[in-house]
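A protein chain is absent from this complex, but the other protein chains hold their places.
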Amino acid sequence: MSPPEGLHVRLSQEAPIPLEAELSCAAGEILALVGPSGGGKSTVLRSVAGSYRPAVGRVEVEGETWFDSEAGISLPAHRRRVGMVFQSYALFPHMTALGNVMAAMGHMPAPERDERGRALLELVHLAGLEERRPAELSGGQQQRVAVARALARQPRVLLLDEPFSAVDKATRQRLTREIADLRRVLSMPVVLVTHDLDEARMLADRMTVLHRGRTLQTGTPEEVTTRPVSAEVARLVELRNLFEGRVAGHDPAAGRTMLAWAGLTIEAAPRPELAIGESVSWVLPDGYVVLHRRDRPSRGEHENPVKGTVEAALAIGQTAHIALRPLSDPSLPIHFSVPLHVAQRNGLAPGVEAAVSLLAEGIHLMPPAGRRDERG
Amino acid sequence: MAPARTSARAIDGAGRRHRGLPGTAPTFDPEDMDAGNKQLGTRLPILPEPSGGEPGGRALSRRSLLRAVAIAPALALAAALPALAQEPPLVAAASDLQFALPDIAESFRAETGQVVRLTFGSSGNFARQIRQGAPFQLYMSADEAYVLDLARDGFTRGEGVLYAVGRIVLIVPHGSPLEPDGSLDDVAAALDEGRVSRFAIANPEHAPYGRRAAEALSHKGLWAAIEPHLVFGENVSQAAQFATSGSAEGGIVAYSLALSPRVSALGAFALIPQDWHAPLNQRMVLLKNAGPAAARFYDYLQTPAARAIFREYGFVLPGEGG
Partner (left out) sequence: MDWTALWLSLRLAGVTILFLLPLGIWAGRLLAYRDFPGKGLAEALVALPLVLPPTVFGYYLLVAFGAASPLGQLWQSVFGTPLVFTFEGLVAASILFNIPFAVQPMQRGFEAIPAEVREAAACCGMSPWQALAKVELPLAWPGILTGMVLSFAHTLGEFGIVLMVGGSIPGETRTVAIAIYDRVQAFDDAAAAEMSSLLLAISLAAIALTFAFSRRIGRRLG
């Protein structure tokens, strides 16, 4: 049952762009749409905005039906109250910043537009720059004008298409914070398309993974990035410790399910419904790999210990990224990171032997690669 | 007073410009400015032309409506123009009349106040255009065969009348290695000696003077030798222009052109014997839609005053010896 408020989208088509997507976003919620480039994210956004018309589907916003292929309804873009911030900002180059914002106020009486436009520009911290043309504004400032223009429409849904991809990192961080601040003002569903998972984690309440036009998983960012429903999603959310294994047994008393992997027996969170002998994929976020420290041994070393040889140790900033090849199956590297000083103190370097523990609570089981977990 | 003449006469010099009444042609002269405006004013659809037959009248008012629609935007730019009357009749004249006819038309205007519009070209070309509905009212051909064909096919009022007999001349520009020798002996010699690279005549396909030039050259036995060197003008006037431009050693053109002050200043010429080619019986005829003004001019062309001018330009008049 779809509640009347919020955004509900269901799209389906085979060509020219394959789509099999479904997503919802409640008022005041930010939904991140993530996936690799070319995955159809922008198409989904444009379908909501009305500049793209898929073969089959429905788009409903706050109880209004904007698109319904079965009923033959397809509201043209200019009749949808949608605010869109484009990847390239798409500001009108011949208008000033204020002019751009006011261009979206056709629905308001003329005398109010100037005042409201200035108020919006102030909201995005651009007071004083109203008369500048886009060419005279920096990337970050242009982006803010684009946001103000999208809001000027008093939209029922706000769509942001990779809004930070065109600016440098420092600006991106600042803008991300500002969007986060703006949240208090935003009372409509917001869909944010991004390929940057950190951005998604920072800004979004919920996240949908889209690949080749198909929605693969929807959930909180934490859920999706630690408990993906399939190996495919795991790869898309950049989980590197992705392996195949076989269910070896269950231990209800200890609350564990055992996996045979790499010649070892691994204890994982219980999944009693899986049959013994069944093939599974499993994934372990980097954070659940704990180094056995020579300088500070701990009890945790008893949990799923794996001995191996360091294959690569890459220092990036103050973090060392390690790839460890288990002795029992050198074909499977385990990835993890430790602070640089810990790596140095433990003498981690290529060729050195080391051991890690794989924390059972982080081990997440999925159907073998190629199948999607309907239970997920 | 309906003006509008070709500018053929207007630019020659102050003297010519002011010969006769103002409004001879659109010029900058303030006296003439009004006439210039009147010229433009003839575009306004005020009075239908007095042409014969009801279909013509009805068609003309529709045509005027069409003109108004087509011109309305441009009229917004034009100054307020006084409404004016008819367009002067259009005469299609063979190019050999390039200088003779404007003189006659001038004298016609002096006598009657009526102006005619002259267009010059090759007789054959005009015959084709007339068949396609070109709005000429009087056709003055250099070859009566065209006139008779048109008459037979119903485009004319009768078979018209012979107005002059033309002659061809050899013309050589100043500085040419050729001699102005009407017997073409020198041309023959020059061909042998390689003194000739280019020789201009009108296009024999559709220009009577070109055809006669070709006949004369054949008669002299020079055709094969000279053909690779020939340059064809679209009409005899263009041929004369080529022949005197300095890029050809000479050419065969109309006597009437060679006699004109402009052309005679550019070189020397000599008559070619008349019996070397078919006669240039120049015939004129009124076309089906000709109006009274055109008819008056047609009559005028046969008066002694006009004939005197023809004679001046070397034409032989019908009934008189050559």
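Order of writing sets the chain letters: A and B. Residues in each chain are counted from 1.
One rule holds in what follows: contacts are C-beta pairs under 8 Å (C-beta built on N, C-alpha and C of every residue); 3 or more make two chains touch, one makes a residue touch a chain.
Quick caveat, the model's predicted, so the values are computed rather than measured.
Undergrad: Taking the entire complex into account, which one of A:S88, A:S138 or A:S328 touches the absent chain?
TA: From the options A:S88, A:S138 or A:S328, the contact with the absent chain belongs to A:S88.
Undergrad: I'm checking contacts with the chain that's been left out. Which of A:A104, A:L137, A:V191 or A:A204 qualifies?
TA: A:A104
Undergrad: Hey, which of B:Q114, B:T156, B:N203 or B:Q241 is the one touching the hidden chain?
TA: In the full complex, the listed residue that touches the missing chain is B:Q241.
Undergrad: Over the whole complex, note the residues of chain B touching the chain we left out.
TA: 4-8, 10-12, 25-28, 36, 39-40, 42, 55-56, 58-60, 62-63, 66-67, 70-71, 73-74, 77, 87, 90, 95, 98, 117-121, 129, 131-135, 234-235, 237-238, 240-241, 260, 262-263, 266
Undergrad: Since one chain isn't shown, list which residues of chain A touch it in the complete complex.
TA: 46, 49-51, 76-79, 81-84, 86-88, 90-94, 103-104, 106-107, 135, 149-150, 152-153
Methods note: only the chains that are shown with their structure count from here on.
Undergrad: Would you mind pulling out the distance in Å between where the CA atoms of chain A average out and where those of chain B do?
TA: Taking the average C-alpha coordinate of chain A and of chain B, the gap between them is 86 Å.
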